[in-house]
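Omission of a single protein chain aside, the complex is shown with its protein chains in their original locations.
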Amino acid sequence: MMQTITQAVVFPGLLYALIWAVGLFWFFRKFMATLHKRVGPKFNGIAGSYQTLFDFSKLLTKESITPDGVNPYLFSIMPPLALIIAMLPSAFIPWSDGFIVVGSDYGLLALVVLIGIEPFLLFLTGFGSNNKYSFLGGVRILTQSISMETSFFLAALSPGLLFGTMNLTSIVESSTWFSFLILLPGFILYFIALLGLLEQPPFNIPDAEQEIVYGFYTEYSGTNYFLLKIAEFAEFMAVFAGATTLFLGAYKGLLFDSYFFFFIKMILIAMFMMTLRAATPRITMAQMLRFSWKYMVPITLINLAWVLLAKSLFFMGA
Amino acid sequence: MLKILDFFDYAKSESLWMAHFCTGCCSLEMAAAMGPRYDWERYGYLPTPTPRQADVLMITGLVSKKILPALLRTYAQMPEPKYIVALGACSFDGGPYNDSLSVIKNPTEILPADVFIAGCPPKPEAIIEGLEEVKRKIKEGIPSAASQGGLWQEMEF
Partner (left out) sequence: MQSIKDILNSFDCEFVEDYKKVWVKAKLNSKDDLLSVAKKLKENGLRSLSTVSPTDFLEDNIMEINYFFEDLDTKRNLWLKLDLPRESETCNIESLTPIFPSANWHEREAYSMFGVDFLNHPDLRDIIKSEDFTGKSPFRKDFDWEAHEKDNLTNVQTIVDAFKKEQAENEVDLDTDSSETILNWGPTHPASGPIRLRVHCDGEDIIGIDPDIGYVWRALEHLITKKDFIGAIVSVERLCFMDNINSMTAYAMAVEEIADVKITPFASWMRVLLGEVARVSSHFMGLGMFFNNMGLHTLAMWNMDTREFFLDFLESYSGARIATASVEPGGVRYGLDMAMFNELQLAIEKFDSSIGEVEAIFVKNPTMKLRAVDVGVLSAQEIHEFGLSGIVARASGVKTDIRIDEPYAAYAELDLDYIIQKDGSAKDRFEMLFHELKQSVNIIKKAKKKIEENVASGEMNPTKDHMVKVPKKLPKGEAISRVEWARGEVLMHLVTQEKAKTPYRLKIRAPSFNHTMMLDHLLQGQTLSDIPLIFGSLYICQGDLDR
């Protein structure tokens, strides 16, 4: 009992998500500033490391406005719900050797399903805001997630197919440098689908500032916005952790195995995503749909065929 | 308990986000203040796309009659506590447009500002200094000027 509560509140639960959100927000700002030839947060703490802590603390205690004409229940229930759903996948992740909250034989399935639910909740936040821009943002996120999640699921399935299991711990344990090479195309496809799922450029269509103000976030303020923002970062964590577990061997390190390597791998993915973000403009909805259904989905299917072929060539005999 | 509340108050003063709203030409220097040489993000300032998440409303220069309702509405949409910073000569007394027939000469009489930043347009250093002044005011616990008075409270918009 005690252990369960600790896992829910401390690691990999709420506190971990909060620290991760504060840290990642700071890292995003600092890294982006470097790419912009700027300095970024500087004067609060070492290299401005307290800055995002202050930002989130401020949001937590600021006034939460419920605008006129919204459904107050829908409007205020969605942010906490979004946060809970976004934090659930971390229960299925093998964070370090032998540490996993729910060691299920269907861990892979649970992971992708829980990641896939999040956009629908965000759609409801936009739907419940009684604002044209929020609604447009909600519709956009729904459209985008439907088309991007297909390839996301198919790409995430390839390690399961290769190792013949949906148990995430077994997937990590059976992964080798050789299997990484076989799964490399799958990893690239997963990464591209990840950009679409996390609304990162060039697929940052749902919260395109210059087009629809801030999408489904537009009407949220104070605590509600705080919860949504934490949920967004928890979603980042879930997707990065998924990539690390499925393709990069999770906690496996060079000399010893530890959570440290898990963390480094997630940060590397984040850095790659940010660099892309600093150099890629946004594309339109139509272009995204065309890209997703005409190229991504067929290629992920071909990738599955390649994984099957590789399995029959290199793994069946053993 | 008191210590925790003090921490949140301190956090409020150290994290100022700006509503993205420009009424006049001083926004050009505001853009420069965001740029690499001056980089106001060093001090924790961040522009936000919607007024709902903003702490500070910048009156960037002149306020014409036509934009005043939008300005007031933007202010009303911001969550408490909120502060106003007025940039440039125009927001004080109309500045170079004092004789103009379409510019409000005393916008801060309607929407009182906490800090005025002089210049036409103010230099980026001055803008950052003015925002630091807002931080000092919040730390000292001075309530925002617009919450204490101003014609905006009697107006319908």
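Here the chain labels run A and B in written order, and each chain numbers its own residues starting at 1.
By definition in this document, a contact is a pair of C-beta atoms (placed from the backbone, for glycine too) under 8 Å apart; a residue touches a chain by one contact, two chains touch by 3 or more.
If you're wondering where the values come from, they're calculated on a predicted model, not measured in any experiment.
Taking the complete complex into account, A:Pro201 is the one of A:Pro89, A:Pro201 or A:Gly222 that touches the chain left out. Across A:Asp97, A:Glu209 or A:Asp257, the single residue that touches the chain missing here is A:Glu209. Subunit A meets the missing chain through residues 35-38, 132-133, 136, 139, 201-202, 204-205, 208-214, 278-287. Take subunit B: the residues that touch the chain left off the picture are 19-25, 27-29, 31-32, 34-37, 49, 51, 62, 64-70, 73-74, 96-97, 99-104, 120-121, 123, 151, 155-157.
We take it that only the chains that are shown with their structure count from here on.
Centre-to-centre separation between subunit A and subunit B, using Cα means, comes to 35 Å. Contact residues of subunit B toward subunit A in the complex are 7-8, 10-12, 14-15, 17, 35-36, 39, 41-44, 46, 48-50, 52-53, 55, 77, 79-81.
The residues of subunit A lying in touch with subunit B in their complex are 29, 33, 36-44, 48, 50-51, 53-55, 57-65, 209, 213-214, 217-222, 225.
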